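Below is one structure. I have some questions about it.
For this view, one protein chain was removed and the others were kept in their places.
Per-chain numbering from 1; labels A and B assigned in written order.
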C-alpha cells in the first residue's frame, strides 16, 4: 500500500514536472501573445492538479489534503479569469493575433 | 528525492518564464509571465513544504494563489484605465 502510494506520487509529480517544462518551453517558443496564453493556461490547470494530487497522496487523510485540494480549487477558479482579463485587455489595446487563416470568421461560418 | 526533482523542474520552468518576461515584446507578455511565475511559485511553495517536512507551508501557497490573482487583475486594470479607481465596466458600452 505504502509502495503503491509512493509510486503514484512519483508518476504524478514527474508528469506534472514534465508538463511544467513544456509550459515554460511553450512560453519561449510560441509566436505571439495569444498563443502564449494557452501555454500559461496549461500550467494553471493540469500541471497544478497533477502536482498537488501527487503531494496529497503522501499526506493521507488530514487537513493537509484539504488544503491541497483547496489550492487546486482556487487556482482553477482564478486562472481562467486572469487569462480572460489578459486576453481581453490586450485585444482592447489593439494587439492583433497572428492567424494562420485556417478558420477565420469570414471564410468559415461558425456552427450555432 | 522526487520532491527535489519536481522543485528543480519548477525552477527551470520559472527561469524560462523569466526569459520570456525579459524578451517579451509587449508589456502584456510580461504580465503573462508574471502570472505564470506566480502560479509556479504556488506549486514551488507546496513542494518545498513537503521537501522540508513542514506541510504548514501550504497556508502560504493558499494565500499566494489569491494574491497572485488580485495582483494580475490590478496591474491589468491599471494598464487599461490608467487608474485603480472606479468600476471595471467598459467605459464605452455596457450592454
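The working rule: a residue touches a chain if its C-beta (ideal position, glycine included) is under 8 Å from a C-beta of that chain, and two chains touch if they have at least 3 such contacts.
We adopt the following convention: contacts and distances are computed from a predicted model.
Visitor: For the chain that's not shown, choose its UniProt protein name out of "EfeO-type cupredoxin-like domain-containing protein", "Putative aliphatic sulfonates transport permease protein SsuC", "Cation transporter" or "Formate dehydrogenase".
Guide: For the chain not displayed, UniProt's protein name is "Cation transporter".
Visitor: On chain A, where is the contact patch with the chain that was removed from view?
Guide: The list for chain A reads 19, 22-23, 25-26, 29-32, 34-35, 37-39, 41-42, 45-46, 63, 66-67, 70, 76, 79-81, 83-84, 87-88, 91, 97-105, 108, 110-112.
Heads up, the rule we're going with is that only the chains that are shown with their structure count from here on.
Visitor: With chain centres defined as C-alpha means, what is the inter-centre distance between chain A and chain B in Å?
Guide: That pair's centroid distance is 12 Å.
Visitor: Per the contact definition, I'd like the list of chain A residues that touch chain B in the complex.
Guide: My answer: residues 9-10, 13-14, 16-18, 20-21, 23-25, 27-28, 33, 36-37, 40, 43-44, 47-48, 51-52, 55, 58-59, 64, 67-68, 70-71, 74-75, 78-79, 81-82, 85-86, 89-90, 92-93, 95.
Visitor: Quick check: in the complex, which residue numbers of chain B touch chain A?
Guide: 2-3, 5-6, 9-10, 12-17, 19-20, 23, 26, 28-29, 31-33, 35-36, 39-40, 42-43, 46-47, 50, 55, 58-59, 61-62, 65-66, 68-69, 72-73, 76, 79-80
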